[in-house]
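The structure under discussion is supplied below as structure tokens; questions concerning it will follow.
Only one protein chain is missing; all other protein chains are in place.
Chains here go by letter, A and B, matching the order in which they are written, and residues are numbered from 1 within each.
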Amino acid sequence: MDKINITNQMNSKSQSNPQATLSNSKFFNLSAVEVIEKIKKREFTCREICEYYLNRMKELWDKNAILEIFDDALQQADNIDLMIANYYKNANPKTALSSLPKLCGLPIVIKDNILYKGKTCSCGSQFMKNYKAQYNATVIDKLLKEGVVILARANMDEFAMGGSCENSAFGACKNAFDDSRVSGGSSGGSAVAVACDMCAVALGSDTGGSIRQPSAFNGLVGIKPTYGRVSRYGLVAYVSSFDQISPIAKNVEDSALILSVIAGKDINDETSLSNNEITTSNIKNLISNKDEKNFIDNENSINIIKQAVKLSKKAVNLNGLKIGILKETQKLMQKTEYNDQYNRISQWLQNQGATLKEFSVPYFDLALPTYYTLASAEASSNLGRFDGVKYTTRSEKASNIPTASLDDVYLYSRSEGFGKEVQRRIMLGNFVLSSGYYDAYYMKALKIRRDLKNQFNEIFENCDVIIFPTAYGEAFKIGEKTTNPVEMYVEDMFTTMANILGIPAISIPCGLGKNNLPLGLQILAKANNEPVLYYLSNYMTKNYEQSKNSLATTLLNLNKTNQEKIQKEDSLC
Amino acid sequence: MLSSKYDVVIGLEIHAELNTKTKVFCSCKNTFGEEPNTNCCPVCVGLPGALPVLNKKAVENTIKAGLSVGCSINNLAVFERKNYFYPDLSKAYQISQLVRPICIGGNIKLDNGKTIRINRIHLEEDAGKLIHKTKTIGTLVDYNRGGIPLIELVTEPDFSNADEAVEFLDKLRRTYIYSGVANCKMEEGGMRCDVNISVKPHDSKELGIRTEMKNLNSFKMVKRAIEYESKRQIEELEKGNKIIQQTRKWDDNKGKSFALRSKENSHDYRYFPDPDLLTVEITQEDVEKIRSTLPELAQDRIKKYVEIYNLPLYDAKILTNEKFVSDYFEECLNLYNNPKQISNWIMTELLKVLKDKPNCENLNEIITKENLVSILELLDSKQITRPNSKILFENICFTSKNAKDVAKELGMLSSLSDEEIKDFVKQVINTNPDAILDFEKNPNKVIMFYTGKVMALTKGKANPITTQSFIKEILPNYLKK
Partner (left out) sequence: MDITIKDVEHLAELSQLEFTSEETQNLVKDLNNILDMVNQLQQAKTSDEPVFNKSHKISQLREDEPRPSLEQEEILKNAPKQRRGCFNVPLVVE
């Protein structure tokens, strides 16, 4: 296991005191918005909060959420503090606040498949364990420009293939609230880092649910934006047609803030979208105040995402909101123990003034086979470049045998480098693309995808959002679904649809299950309709008791177990 | 003859590197001959996370290439991935076009009246370069060439011999250069040709099994390879053997082709639309806009030179071989309307000099069009002699000097006054009085005789035309006597 020893990276100036990380700490469980504001106002320094987060990582190292703390993390923090000091020296304190970068000093964690120049990016794979990024991903450039500090890289399923983080070559990441359960995946490390307060927000990537499902399993807010909203340049590709980078956050406002910074057209990604394409018609219908309506019309398109959150804070009901529910997902949930909980959400939404409408998508079940066909096909091609020639480890077997041929380099390096699940998907992908099967599988899946898009477009003519669960239930046990790959695939039943359609979907906490672990509700909207997702998500997390409580309760639980653990350790000494 | 029993069926796949400033899917420069791996970015090397972004100019040039050989342009162009492992292919796939290429159809007419049909022209990326060293050193990989825009033209199997294939290639090369889409520098691999050949008995309707020879990069190689391979196939059939469908390598030194080892699976390329690239919409308006930028092509110029300027076909072809030569010819023609004389000088003098200057792409660098025209004027007006004109040419090549000044400096120009010339005329008549007697019978001969004498006496300094006019003026006085 390749874990980086972090003890010597902790700064000597501040003694790492576990007590400091408890709930009475002034740093505990702050949102990103709060962290930025407090740093800007110099209530604490960037270095102080970074040290707090690094301590949390160290304390909870066994969660296996973090693969590496970057050795210059505190150096980055000092640079930010210096910058702030200069701003205050040279500017009027009042203007200094607004002229400081938008995310000034915000410490973040990134998923291990996003390139940060000079830093290791391993994609959770043995094959890439020594790979040092040769350039910055576009999202990294954008975030650094707005003043973030990148603390660490987070664990993930190898090459983002998996829904539990058990496929990481560096060991499974454990659920934030229960060590025996999965974190979810593939962005499991990012989610657990946020839930365990190792950072206020983290970047993940979502290809078939890889942000939303771990967000649901750890009581967080995770959005998969419209395909193209965020540049994929510098994200190690798994499925080019579906991949999106996005934040995992503690609350809706933080999510909107980070997305508004990283979204936008990128000259290095043809498939990226201009922010001008973001539509606001759906939330305009919900707002009765004329001034606010005008305000939206005149607002810069990307700020609409943040404004949607602000406007929903003032909202007292959901009058005018049309919510779609699907017969097929209702049926899937009937078999589960969580059915009632989700039905109560629908009831509550109606009580708030929303109209509920039922629709049917007869081919809903086909999302999963469509996803696995297209995903494995693209993955088999995207992963061809990992071959032991330009980067990635070359097999020692091939290097040591003087007679080794080029084919030996390919074969041995790839066979030793890739884990089992990755190899399975490459094989499946080559099957669905190979001559004789292309039309029956790959082409068929493309056509079903197109038909599903058309069906959903029709449904969105008659509703603003569609809701259904993020997953079947709470986080499952580690090892529970590793014997048969299909059992694991079926876990993606509710999440792959948004990726296939390219539409935005957000997962928000919506209560605790029978094991006192978080459940997630998914809200989907038409492409480019992120504002309405943020509006409803924020309304729910402010007003729906279950959504409101789940985070706080679980975090308190977490804290309690930590306190108990520390007390136990103390008594042992 | 054996071959008379068989038909040879040939199809060509011709790759040409497009003339753009940047590569097809990234903004690295489209250059040749740099230090290895110095003209590369994350996209060229296929680094993780890198994405292709299509070059507008490459698409426009492909459309232009298509229009110049009569292709139709697809309204939607799709890019696909062709998947296979080879170290010159950094991503383990080449971005190419299969189902919806940019150009379809089209044709080129050969001089014998035969039409060669074009199946398609598509846009794709070039691969990197492999440098094969020894067994201990291994193979070196340089990705500078990776991502250079390539167009691949595929013909129908319409050729029946090597000469037709070479003529087609020659015509296509001129067309690309004239339309400005490609430079086609064959020695730099800027134009390469794959040849598919099969033979079948004369009376058979079915096509034979074909073999493919890849990367032939000179016309001579194409000719030799086709001739060898068709002969080989006929001989195999005569021996009662079957032709095996295979890729063969042409070894130009040995003058032979031999089979390449190939794996069973190597042909399953698993093409699928590249999800990183959007489909390109090409409107009729786009096509017309590009069509309006098409210049006069080589074929048109050859026709004009033969029909309007009365040049021999052979000369017209040589002049149009390189666009810059033909451009120079037309520039000179604008200054001095004597196509034959200009053509002769370009063909005999300038092209001889050009041979030693392979990098020269503008004949004005050898001699400015103004100077060449000056020489021709001096010559045509007999102010200088032919041998002197060549000496004058050699003296002003690659200089900034003015032709007339140099002619004067070298004492080539007639520098005698009219009175002096008249004196010389009288002098030669007086010393050669017998010649006058023939004047009635053959006046021209006599005039030429005395002119020659004056020229000899003045060592060519007298202007022959002036001299002749004075002879005509003065001679009658002597006749009366």
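Simple rule for what comes next: contacts are C-beta pairs under 8 Å (C-beta built on N, C-alpha and C of every residue); 3 or more make two chains touch, one makes a residue touch a chain.
On a predicted model such as this, the values are computed, not experimentally measured, just so you know.
**Student:** Among the chains included here, which ones are touched by the excluded chain in the whole complex?
**Tutor:** The undisplayed chain, in the complete complex, is in contact with A, B.
**Student:** Going by the contact rule already stated, which one of A:366, A:471, A:521 or A:536 would touch the omitted chain in the full complex?
**Tutor:** In the complete complex, the chain left out is touched by residue A:366.
**Student:** One chain isn't shown here. Among A:132, A:477 or A:514, which residue touches it?
**Tutor:** A:132
**Student:** Among A:35, A:110, A:333 or A:389, which one touches the chain that has been omitted from the display?
**Tutor:** Touching the chain that is not displayed is residue A:389.
**Student:** Specify the residue from the set A:303, A:336, A:355 or A:434 that touches the hidden chain.
**Tutor:** Answering carefully, the residue with contact to the hidden chain is A:434.
**Student:** For the chain not shown, which residue from A:310, A:424 or A:548 touches it across the whole complex?
**Tutor:** Counting the whole complex, the residue in contact with the absent chain is A:424.
**Student:** Which parts of chain A are in contact with the chain that was left out?
**Tutor:** On the side of chain A, residues 130-132, 134-135, 267, 270-271, 363, 365-366, 368-370, 372-373, 380, 384, 387-394, 398-399, 404-412, 414-415, 418, 423-424, 426-428, 430-432, 434, 440-441, 443-451, 484-486, 489-490 touch the unshown chain.
**Student:** Where does chain B touch the missing chain, residue by residue?
**Tutor:** Given the touch definition above, chain B has residues 20-22, 27-29, 35-42, 44-45, 53-60, 76, 78, 85, 87, 130-135, 137-143, 249, 260-261, 263-265, 268, 270, 273, 275, 277-283, 286 touching the missing chain.
The working rule: only the chains that are shown with their structure count from here on.
**Student:** Go ahead and note the Å separation of the Cα centroids belonging to chain A and chain B.
**Tutor:** Each chain's C-alpha centroid was found; their separation is 58 Å.
**Student:** Going by the contact rule at the top, pick out the chain A residues touching chain B in the complex.
**Tutor:** Chain A reaches chain B through residues 115, 121, 123, 128, 131, 134-135, 137, 232-237, 239-241, 267-271, 377-378, 380-381, 384-387, 389-391, 406, 410, 430, 433-435, 438, 442.
**Student:** List the residues on chain B that touch chain A in their complex, please.
**Tutor:** 42, 45-54, 81, 83, 85, 87, 90-93, 139, 141, 268, 270, 272, 274-278
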